[in-house]
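Attaching a single structure in structure tokens format; questions to follow.
Omission of a single protein chain aside, the complex is shown with its protein chains in their original locations.
Here the chain labels run A and B in written order, and each chain numbers its own residues starting at 1.
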Amino acid sequence: MEVGQGLTLSAVGSQLLVGLSRAMILFIVSAGLSFILGVLRVPNVAHGSLYMIGAFSAYSVVAFFGSSLGFWLALVLAPLVVALISLVAERALFCHLYQREHLMLLLFTFALMLILDDLVKLVWGTEYRSVLAPGIFQGAVSILGSPFPRYNLLLLAAGPLVGIGLWLLVNKTKLGKISRAAAVDREMVGALGINVSWVFAAAFVIGCCLAGLGGALVAPTVSINLGMDHSIIIEAFLIVIIGGLGNMWGALVGSLIFDLTQAFGALLWPQFPIVSPFAAVVIVLLLKPRGLLKSVW
Amino acid sequence: MLKQALSSRWLWPAVVILGLLLILPPLAPRFYVYTLALIFVTALLTMSLNLVVGYGGLYQFHHGVFYGVGAYTVALMLTKTDLPMWVGFIAGPIMAAFMGLIIGGICVRLTRLYFAMLQISLGSLIWAIVFRWYNFTGGDDGIHGIPKPSILSSLTGSYYFILLVLVACLMVMYLIVRSPFGSTLQAARDNPQRCEAVGVNVRRHQLVAIVIATFFAGVAGVLFVVLERSVFPDLLFWILSLEIFIMCLLGGWFTFTGPMLGAAIMVALRTFVGRYTEYWTLILGGDIDPVDLLPAAGGDGLYPGKVATPGQGSWW
Partner (left out) sequence: MLQVEAVEKSFGDFKAVDGANLRVGKGEVVAVIGPNGAGKTTLFNLITGQLRPDRGRIIFKGEDISRLPPYQICRKGIARSFQIVDVFPRLTVFENVRVAVLSQQRKSYRLFSPAQSMAVAETKEILESVGLSDKAGEIASSLSHGDQKILEIAIALGGQPELLILDEPTAGMSPEETSATMELIRRLATMRGLTILFCEHDMEVVFSIAQSIMVMHQGRTLIQGKPEEVRRNREVQEAYLGGE
């Protein structure tokens, strides 16, 4: 069946699914950013760098352990590495700044980004790296008559899993509930005798962990390089903005919008693929300046 | 006004510094001259941002767009048209100010964080368009080998030109900041509701400030082309805008000259430390952290003790 301009239904469907799977990565990373923004009220500019570290760490783990075992290990170890780094950064430096002017926190995350970028250069050098997915994920399946990479099936599953996990964390665990309360009124939470500082630390680490996880998951599908952080950070920020600040579902909605417009834009207007998502973001913000879903504050 | 400037205690240091800068080119190696020129361009850009951030209280998070627009405009005019070069030089800032009017006009309806968000998204859209429009803007490659007037063809010539324009712009900015407009703008920054109640159309004043600031950003863009003879999409990328913002913060956004200092530091670090090690950003990051943690460095970066109660201190 033809759908104008020589597009077939299967091509459209395939693009949709590819877009959807990439959106899952964006969701995981943006959810982390949104979470940090919601609880700590600071935009974590270093988020992209942590994503990049996740990807590079995954590369190292796979290089050491081989493709099959290594990959699964990487999914666990890479976020752990990132969690460790973020914990160190938070405890050593960040936590002293919570009482200060917010823009100082921004300054700090920027400094962190710079440091991490160079750390990556130091440890992994400047060459492009790549990771091979384990055997069962290589190759493609045929969906709607078009080839669909098997690895993307994992991504399609990972997204909802992370989403559910996050939802459970925020709504069903004590930490999650305290985080939500701290997001709205930190003085009150402190007055209740809860150590707000550790809540912030936990929230920051969890958010960064997600960035690392996103990096590890994306590793087999892209060439891992030093510019990864810059491109993901602007996308993640825009997604968080249109989704509603601090709102997890907003991150999902935002990621879907972002990537689906990119996928369709690529189909309909091949010379300008990356313009469509940015245009979509602008349109959303013009209509709903505070984001599509409610912001946490 | 002139009398006040002449009796200011900053006068003699400023004269001395200016004198040093003027006699530098014949004496110093090319590399230093080039770096200084780059500092001048960045300083102008940072100062232009401070007009809206420090004096206007607006979260202009994507100022780099206007810098890039100014640079690209002059680049395109010099490479694709036969118009006299000086026309291109004027067109750059005008185009930047025009974009400032449009984007500012759309964003100024919103406050604080939402202003910033909409601006980031609009700016990113423009970046994306420039990045992809290969036929017109050279896309990812940018435009290189841009011709410039013969007077400016040497590094020394460019240096003096850039310095001259910088000083002229700074003088104009100083005038503006001390004018009724400047004092109204600052009052609007501190208490917009009260300003409205005394008859000030706060939105419109903010928009005027944005147009002025983006005009100067466009000038900086033109100067960049004079120095580098090329443009690339990175000029419009959000990271650069963030860097400029950081320079403002670092140098002290509540002072007039603070942002220049921030710009000088970051550019100097990048260039000089970069010669010795690839890891200059590590050092920069390492330097920012102690500055951040200094108790005195409240909202004023490196000017401890000055106005240490920044705006409302929150995004929202």
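Heads up, the rule we're going with is that contacts are C-beta pairs under 8 Å (C-beta built on N, C-alpha and C of every residue); 3 or more make two chains touch, one makes a residue touch a chain.
Predicted, not measured: the structure shown is a model, and the values here were computed from it.
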Since one chain is left out of the picture, which of the remaining chains does it touch in the full complex? B
Kindly state which of the options B:182, B:221 or B:259 is in contact with the chain not pictured. B:182
Per the touch definition above, residue among B:126, B:195 or B:250 touching the missing chain: B:195
Touching the unshown chain, subunit B contributes residues 1, 4, 175-176, 178-184, 186-187, 190-191, 193-202, 205, 208, 212, 307, 309
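One rule holds in what follows: only the chains that are shown with their structure count from here on.
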What whole-number Å value describes the gap between the mean CA coordinates of subunit A and subunit B? 31
So in the complex, the part of subunit A that touches subunit B is made up of which residues? 41, 45, 93, 96-97, 100-104, 106-108, 110-115, 117-119, 121-122, 230, 233-234, 237-238, 241-242, 245, 271-275, 278-279, 281-282, 285-286, 289-290, 297
Which subunit B residues qualify as touching subunit A in the complex? 106, 110, 113-114, 117-118, 120-122, 124-125, 127-129, 131-134, 237-239, 242, 246, 249-250, 278-282, 284-286, 288-289, 292-293, 297-299, 310, 313-316
